[in-house]
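Omission of a single protein chain aside, the complex is shown with its protein chains in their original locations.
A and B are the chain letters, set down in written order, and residue numbers restart from 1 in every chain.
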Amino acid sequence: MKKTSSHSRLYSWLLLGPGVLLLTVMLIIPMLGVLPFSFGERTSSGFSGGGFSFDNYVRLFTDEYLRGVIIRTFVIAAVTTLLALILAMPMTYFISRSKPRLKGFLMILILFPLLAGGVVQSIGWVAILSSSGIISQWLQSSGVIDRPLEIMQTPQTIIIIMALIDLPMIVLAIQSSMDSVGDSTERAAQSLGASKFRAFWTVTMPQIMPGIVAGTSLAFVLTVNAYPTPVLIGGSQVRMASPEIYSIVTRDGDWTQGTAMALIVVALSFVIVGVYAKLMSQRFDKWRR
Amino acid sequence: MKTQRPLLGAITLLVFVISLLPVPVLIWMSLFNQSYLVVPPVGGYTLDWYFQLPMQRELFGGLTYSLNLAAWTAVFSTVLGVLAAFGVRLGAVKRSGLVENLMTLPLTVPNIVLSMALYIFLFRLGDMIGLSLIGNFYSLLAGHVLITLPWTFRLASAGVLGLSEDLERASLDLGRGRLQTFFRVSLPLLKPAVFSSAMLAFIFSFGNLEISLFLVAPGETTLPVAMMQYVETRLDPTVAAMAVVQLTLIVVLLALANKLFGFGRTFTGGLKQ
Partner (left out) sequence: MKKTTKIVLGAAIAGTLALTGCSTGSGPNEGSDESRLVVGSFGGDYDSFLKSFVDPVFREAMPDTEILYSSGDTATLKTKLLAETGSERGTFDVVQLSDKDMPAMKEAGALLKLDPSKINNWENIQESLIDDYCVPHIHSAIGITYNPEIITDEITDWGQFFDPDFASKAGQWERWSDYVFYGAAVDAAGGDPGTDLSPGYDTATDAAKLMRPYGTSTQIKAGLISGEIAALVNTRANAAQWSAESGQEFMSVVPDEGTREYVSSSCIPANSQNVAAAYEYLNAELDSSAQQGFAEKMFYAPTVTNVELDPALHAAISLSDDEAKRIYTPDMAAITKAMPEMGRLWTEATR
């Protein structure tokens, strides 16, 4: 039992202090600082032309183009996360049941794309997938196709590439839960006649659910907010939120619309993840019974 | 179980190969003896691009600046993360949910928007108090610590969670003060978590684009910013070579971390005592 004396409460605040201070000063306040812009009137000279209206927010729902960007971003993020999860499960399982040395090595290998950073990864993929890239040239020279390969700047390509980038995160999240569940319970279920898959599904899955929810939520949000990959790979054909906001602000000079969009995106991600987590925990409780 | 392993293994291998594909491609490209991406390379291969890297002022300057920045970020971010993790542990349990959400906040905001908002905020604040808060190393560092904090806090929390209270209690019972207990008992047990936090913070800081874009000082640049700008106008072996250098650095760091602190093991439950 933890004793929370007033002493440790004080220490607690002291220890949390620097972190919370940093977050407040460098995140919360600046974001609140640009919030007023979103209610202002558009101006080409400055951030906001003053006034107060919800026009910019309304436009996000009524304007076909803007609405499209937002919907596209969230849909792509959802599909990406799902794909990443589907790929992550077998991989995590495999890694989890591997011998320790192999495990450590595999974990590093898995983390590698994540740590390489979006910029380097995307540059590599551009070299591979662009219409004047390696695969395109190879396919053309071997006669398989007669025109340059057009798979860049499509939603499918972005989804796959971002799923690969999100993958490590989900593996990480599920990994330790899967480890702690261990073989023995599953084996026990199998010895009682359950198939391997059934054993996994009924025994292991429920226990790693929290990890899955945490991992997928994180991956989802990171994908929604992604910047270098959508820019380099999606280009102008697949417009996602972050590059679009940046473009609205810098190319169009419209801070009012840009900030409104940013805030809606943040709000929507919170809501979606919140609902998702709630739903999952309800189902998960049911499942456990 | 046994008969399914080959299938799982195959899937794992396939996904690995695909997700790591950019690496050999970049390495290959960096050796082309021509500045265009034509395969097979018309002019053969060369290592020249690597030797010429130090002369690429922007890219190479970005490399050294990023290294330095990442190192400092790792230090501060880990410290703050560990402190916060302990703070949560010491305090009332019901706070922890809120704190966790707070700590994850930087990830939920599009970094590019945050970067712009920070610039505006810091500039105006600086204006009000008469100091220049913009375009210097410290605000850039603060920005990097901010966005790596979710990761260091998370890892540190996991580590702190695995700390057994009994050992601490024993130490306290034996007459050691709280602070001593912290340094002599808790911290050493946290070593893997601390070092993997630092490593992660380093690598994420090194690779960050959006925050650096606005906060880096005039006359300086970070590697991702320099690379992004480079590929706006061309995609040639030079930038591929730089990417390979960056990747090599990461591999070396990871290998070192694994050797010295069992980095790989950290993620495989090696924290449990």
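Just so we're on the same page, contacts are C-beta pairs under 8 Å (C-beta built on N, C-alpha and C of every residue); 3 or more make two chains touch, one makes a residue touch a chain.
Model, not experiment: these values are computed from the prediction.
Just so you know, the chain we are not showing touches A, B across the whole complex. Looking at B:L53, B:L67, B:L107 or B:L172, the residue that reaches the missing chain in the full complex is B:L67. The residue from B:I134, B:I203 or B:A241 that touches the chain not shown here is B:I134.
Hidden from this view is one chain, which touches subunit B at 58, 61, 64-65, 67-68, 71-72, 116, 119-120, 123-124, 127, 131-138, 213-214, 216-221, 225-226, 229-235, 260. Where subunit A meets the omitted chain, the residues involved are 44-47, 65, 130-132, 148, 153, 235-237, 239, 246, 249-254.
Please note the rule applied: only the chains that are shown with their structure count from here on.
Distance from the subunit A centre to the subunit B centre is 17 Å, each centre being the mean of its Cα atoms.
In the complex of the two chains, the subunit B residues touching subunit A come out as 1, 4-5, 7-9, 11-12, 15-16, 18-23, 25-26, 29, 37-39, 80-81, 83-84, 86-88, 90-93, 95, 99, 102-114, 116-118, 120-122, 124, 142-143, 145-146, 149, 153, 158, 178, 200, 203-204, 206-210, 224, 227-228, 231, 235, 239-240, 243, 246-247, 250-251, 254-255, 258, 262-265, 267-269.
Residues of subunit A that touch subunit B in their complex: 2, 4, 8-9, 11-20, 22-23, 26-31, 33-34, 47, 87, 90-91, 93-97, 100, 103-113, 115-121, 123-128, 132-134, 137-138, 164-165, 167, 172, 175-176, 179-180, 183, 186-187, 190, 196, 218, 221-222, 224-225, 227-228, 232, 241-242, 245-246, 249, 258-259, 262, 265-266, 269-270.
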